[in-house]
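Note that one protein chain is taken out, while the other chains of the complex remain in position.
Naming follows writing order (A, B and C), and every chain is counted from residue 1.
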Amino acid sequence: MRHRLGWAFVIPTLLFLIIFNVFPLISSVVLGFTNSELTGGSWEWVGGRNFSRVFNDPKYAAAVRTTVLFTVVAVAVELALGFILALALHRDFRGKTAILTLLLIPMMLPPAVMGIYWNFLFDGDYGVINQVLHAGGLLAPPQWRTDPGLKLLAVVAVDVWMWSPFMLLISLAGLGSIPKHLYEAAEIDRASRWMVFRRITLPLCAPLLGLAALLRATDALKQFDLVMAITGPNDASTQTLSTLLYQVIFSNQRVGLGAAYACVVLVLVIALAIGVTRALARMRSANAGQAV
Amino acid sequence: MSDAVQSPVLVLGGVRVEFGRKSVLAGLDLTVGANELLIVLGATGAGKTTLLRTIAGLQTPIAGTVAIAGVDMTHAPPGLRDVALVFQNFSLYPGWSVRRNLAFPLRAPGRQLSDDVIDERVTWAARLLHIEGLLDKPAERLSGGQMQRVAIGRALVRRPRIFLFDEPLTNLDAKLREELRVELALLRRQLGIPMIYVTHDRSEALALADRIAVLAGGVIAQIGSSESVWNTPVTAAVAALLGRS
Amino acid sequence: MRGCVPVRERFHARLADQWEYHMSRFVLSLAIIFSTVLTPAFAVEPTPAKATATEPLTIWWAQWAPADGLQQIADVYAKETGTKITVHQIPWGSFQDQVFLNFGNATTSFDIVVGDSQWLGRGATRGLYVDLTSWLPGAIDLAGIKPQALSNLCEYPSGSKHYFAAPCETDAVGLAYRADWFTDPAEQAAFLARFHRPLAVPKTWTEFAQVAEFFHRPAQNRYGNAQLTGRGYDAMAMGFQQVLWSYGGSWGDAATYAVHGHLDTPEAVKALEFFRTLTTFGPKGATNLDYGQVLDVFTNGSTAMSCTYFAFFPTIAKQLGPKVGFAVMPANGERHAISLGGQGFSVSAKIPVPRQEAAKKFIAWFNTPAVQRQWITKEAGFTANTAILASAEFRAASPYNAAFADSLDHVRDFWNVPVYNELLASAVKHLGEALDGADAQASLRAIADEHEAIFEDAGLKK
Partner (left out) sequence: MTFLALNAVAKTYADGTIAVHGVDLAVDEGEFVVLLGPSGCGKTTTLRMVAGLERATGGSIQLAGKIVTDLPPSQRDVGFVFQFYALYPHLTVRDNLAFPLEAVGVPWRERAVRVNEVAAAVGVTELLSALPRQLSGGDQQRVSLARALIRRPRLWLMDEPLGTLDAAVRASLGAFIHEQQRRHRVTTLFVTHDQEEAMQLADRVVVMEAGRIRQVGTPTAIHDAPRSRFVAHFVGSPGMNFIPATRTAQGLCLADGRHLMIHNAASTDVLGPVIVGVRPQWLQVSTDESEKVGLVATVVLDEYQGDHRLLHADAEGLRLVARIPATQRHALGARVILVPHAEGIRLFDPHSGAAL
């Protein structure tokens, strides 16, 4: 009786998964072998042609490079900044909650809104940033959105501004979970502050930080909104995999080809997702061990 | 194994529990009589807690049977078994008064007891445990000993068929442990409900037990009255558990 | 794109524009994802509406001044025939996406679309546009239409006499300049001293570059010129291709679809390097200016010359008045090529036949000389009617009409094959790279490689 009841609870979830996860997944893989277009009409099988095009496409290689570069730089900076901020905020003082709340606001807002907002801050003429720089005596302030050296940096900067608070939050949780008596033991053991940080704080926070970095990385690999808002989808120095996909599917209307691109991206994301799951499992077993 | 048990309340037959490839209970047989207090002694990791969880229905054995009052309950959910489990951690609801904590199990869905009955039971349990004066105090303001009394009281109000205790006094000060041990002994005489009591404290074991069951290697290595186990331990390990080395 | 407003308001207007653009794209993406996922399973055939002569028609066009003019003309048609017509305006940024998404349905929400010239190939070959080949010659006096406009805006393939659109808005890139600066005696003297010729509206690209360099004074917040360099849709391609053609390069051979040997020649490289030089005489961010920004930097009074579509000139004229002059784009010796703009009327193939007929009736009426004479009185209402274009009445009606009429002799267009958008995206991306500092030859070669691959993939390459 218990088992049958169990199935009754599982079946809706399974159905949901099949309709909204499995079916689209399979249909997109199938689409990757056709030349179907967004405007409908007839389509035919083209075999592996789409896939061979993806791998021979310099645009794809460039987008992979841009995406990985963006992900690595953004996540690394967010991690470092979030952790440093957490170290500074990991104590009780008046106004701490207010500061935390303020810091978390960017994270709560939709990235598309943030992208547009920063787009105006970055504007060469009207933008607040350049007006401040100009007022500060800089006659030729940088052109954030058009200078090829700064475009990707601008996107990274906004992402960092949005997501460092997330890392801060995770870091605070990590710092808070380190038992106080370990610090007391280290004090008794005469460890310097640097040694306490290096040998206790950092390694004990590391699993959680690693997990946070992985989560952020899976998200950053899908970077779309900020690029769309700040430079548009078709800029050589900021085109990410997602904006390339957008270009192929929605502007070029090549659903079949786009599906092939998407499949390849999917493999990348799945690899990372497996990483996340493994990290989670490892953390759980470590915690279970500690609880004894 | 000598003592024949009259009118058994609980019968375990060939109970087997494994965690992964590790066998914890290896075909364990045990019979507990009505109104009996059975002490389970064993080294850390001997499977004492697993045994209690199996009786309570929190752990399903891969083989063997669990019968309560003559009914096979091997696969029955905990709610149907009518047993009460008291842990070493007091686990009270902190924001609630003692009264509300005590009444909680009686207000469980499906019980449908009237407020009068609930009140009467709570008062009865509080009197037995000498905590009448604490009924309106918030649980978090109690001392450790008071908390454990309330925890026992919460198991008591249900008037379960069997009481299971998992080292209920371990987290208390040595002095307090002595006092509560005496109270528990007096209490069980008034209740007449069978109890299975896990402990590693030999004073507690010897003082409380009708019979002592020594758990080792996933089976009952020895079972008998305090005197018989103390006087004729079957192995050196049993002797060590009783502090006779 | 909008009326005469101070800078701050214009900024807010741009903000609103972009917001709308991004939100519409976002919502659109969601809609597409859900529709592609769910359509196969749950598609429901909509019941086709019954058509009568008086049933209202819908036209989709981009959101800009000419569309307001078209609505006014359509209101006249409603009075005359009883057929009500609504012109639905969509922001430029999502115009293409919305139209083609709508074509994905069994029935379109519009009867007529005023589609970009490049869309012809896709509309024609995917069965989205009604084939007008047999109808158009009888309904409109084709001999009276400027041939360059007809072949680029209405025919697919170009020169095949197969028609999929009829003329609506005809457009070309023109030159707007600050007449007040050009006539300033002090400037004239300084220019003469420096370049040993009088300061005049440039007729060649060399002269253009000199004038641009002359007026480029960033310290005084004055800039030489503004070119179309936006990366979003086609601005960059429209801005660059006229220089490309004028220097002797081209996008490729329309017969064989060969691109190497046309786009990566030394002439083409020179054209791109020259185009890049022009951006160095531009305002901040000159390497990435879309249509709105080119308009902005000129109407805010900081830039000497700007090259953009005539459709924007009424706005410029209204805002700057006598301070501004208009001219034909410069040539390079013999070679003179100007980017075509504008859109033709196409009838949706996904509406019932009676509605198609009703739509055709309006299109024929619009192209009668009498209506075309009304059309040119509307803001940015540009005609392709040869007689009207040549008339003294038209040439004198506005400060830019004469230049417009003269420009049409030199218009050429980007590829209008079905895969035009891939070609555009690839071109715009690599041209952008070159403007951002990459090697010009490498960028052009990259475009050539990609374009040939796209043609091959599309089965066009011979």
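Operating definition for what follows: contacts are C-beta pairs under 8 Å (C-beta built on N, C-alpha and C of every residue); 3 or more make two chains touch, one makes a residue touch a chain.
Not measured: the values here are computed from a predicted model.
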Contact list for the unshown chain, restricted to visible chains: A, B
Selected from A:Leu14, A:Leu109, A:Val128 or A:Met195 as touching the chain missing from the view: A:Met195
Residue of B:Phe87, B:Phe165, B:Tyr197 or B:Trp230 in touch with the missing chain, whole complex considered: B:Trp230
Chain not shown: contacting residue from B:Gly14, B:Gly70, B:Pro94 or B:Gly144: B:Gly144
Contact set of chain A toward the excluded chain (per top definition): 179, 181-182, 184-192, 195, 199-200, 203-204, 286, 289-290, 292
On chain B, residues whose C-beta touches the chain left out of the figure: 43-44, 144, 173-176, 178, 182, 185-186, 200-203, 206-208, 226-227, 230, 240-244
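The criterion applied here is as follows: only the chains that are shown with their structure count from here on.
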Chain B-chain C separation of Cα centroids, rounded to whole Å: 86
Intercentroid distance (Cα basis), chain B paired with chain A, Å: 51
Chain centre separation (chain A, chain C; CA means) in Å: 38
Chain C residues within the chain A interface of the complex: 11, 15, 18-19, 22-23, 25-26, 28-29, 32, 36-37, 40, 96-97, 100-101, 103-105, 122, 126-128, 218-219, 231-232, 283-288, 419, 421-422, 425-426, 428-430, 432-433, 436-438, 446, 449-450, 453, 457
Chain A residues within the chain C interface of the complex: 23-24, 27, 37-41, 49, 53, 58-59, 112, 115-116, 119-120, 124-126, 139-140, 143, 145-146, 148, 225, 228-229, 231-232, 234-237, 239, 246-247, 249-255
